[in-house]
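Written out below as structure tokens is the structure these notes cover.
The other protein chains are all here in position, but one chain of the complex has been omitted.
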Amino acid sequence: MAKSHKPVVWFPFAAGGTVIAFFIPVIVLLTLMAALGHAPAGLDYANLHAFAANGLGKLIIFGVVSLSMWSSAHRLRCTFYDFGVRADTAVATILYLAAIIGSILAAIYLLRI
Amino acid sequence: MSNSPPRSHPPLAAPPEGAAASLGRPGGSSERTVTLEVLRYDPDTDSEARFQRYEVVCQEEWVVLDALNKVKADIDPTLNYRWSCHMAVCGSCGMMINGEPKLSCHAFLRNYEGVIRIEPLANFPIERDLVVAPDDFMDKLKRVKPYLIPKQEKPISEGEYKQTPAQLMKYRQYSMCINCMLCYAACPQYGLTPSFIGPAALTLAHRYNQDSRDGGRKERQEVAATHEGVWECTFVGACSEVCPAHVDPASALQQMKITSSIDWIVEHLIPGGKP
Partner (left out) sequence: MSRRPLLREFPPTTWYFRQPRYLRYMSREITSILIAAYCVLLVFGLHSLAAGPAAWEAFLLTLKSPASIVFQLLVLIAAVYHAATWFNATQKAMPLQIGEYFVPGAMISGAHYVAWALLSFAILFLAGVI
């Protein structure tokens, strides 16, 4: 049996899992504050736009969004298998494709800013 | 060896105090009637496994294995199960006790209430009663080459392969495996995908990979880095929780995923790179 190419999908999963752990809780906290009517200054259009207009800001946002999406797509793939769905190739194709499309969209929107 | 003293066994007439109680001798300990519900299967007559109940008078400090021995001795000599050392060293008395993979010599009756349900190790075919067929595990163990493959063979005249204490500590924990197969009974990925090489075998591969005297990692990766190897693991962590020898297979497999990924990058993304 040949060596697996799983590292291609696993490395971004591991990186994304770390990114989710470090960044997503605090980001949810910020959007939740905005939802509850206490929008933090950082979510003002001018401030956030300025951050996203900066090259480094773009890179950070893209990294967080795309890696988080990839990581959840990969974990979801394993979860489908765990729930008894045996069509792994189809599930993997759909989920990874969704994560790639989401990342491309994020890149397009970021480049428009 | 010739001048070492012969190994003497403790005299049978005077076993240590704990052992006396364990053998069911009167020692002032309290008795308790325990109900065991044991899965039975006779390949000569049965097409299905069935549960059979036994009421056993036990000493409070007994383990489940003592209760089974009492059943076999006094109630039903047809009951089959494996055991040997009665001290969590040999790894042969693993079974499911109330759904949990355990060494039955290490499962104290005082920790159980009500009916105790005893089944053969999950995820293995039942040979007879509580005896499972370990063939699949044995085969996988062989495939990972769990022995030292020296980087360079040297003649005995050149002396031993030396190792520092730090080099020993690097793999020591993973060398404690007693091949009891509890981790396979606990691993849902092995249950779902029986071709998975599994926790203990991969952990032993890791143990030899981590050994400073060894040079066989490349050969073991031919098995460990395949789909059936570490990549079937989703880090449930059950293997480490049930391991009676505190080996922590889950940690070994995560480390192997990281090193296998680095191998892949070196092999495919770095021009001329060889892992």
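Per-chain numbering from 1; labels A and B assigned in written order.
Criterion: a contact is a pair of C-beta atoms (placed from the backbone, for glycine too) under 8 Å apart; a residue touches a chain by one contact, two chains touch by 3 or more.
Everything numeric in this text was worked out from a predicted model, so none of it was measured.
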Among B:88, B:176, B:236 or B:265, residue touching the chain not depicted: B:236
Full-complex contact with the absent chain, from A:31, A:54 or A:93: A:31
Residues of chain A (touch criterion as defined above) contacting the omitted chain: 17-18, 20-37, 39-43, 45, 47-49, 52, 61, 65, 68-69, 71-73, 75-76, 78-79, 82-84, 86, 102, 105-106, 109-110, 112-113
Footprint left on chain B by the chain that the document does not show: 41, 43-44, 46, 48-49, 99-100, 122-123, 125-127, 133, 165-166, 169-170, 186, 188, 191-192, 234-238, 240-241, 248, 250-251, 254-255, 257-258
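Throughout what follows, only the chains that are shown with their structure count from here on.
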Averaged-CA centre spacing for the pair chain B and chain A, given as whole angstrom: 40
Chain A residues within the chain B interface of the complex: 1-8, 10-11, 14, 78, 81-82
Parts of chain B lying in touch with chain A, wherever the complex brings them together: 188, 192, 221-223, 225-229, 231, 234, 257-258, 260-261, 263-265
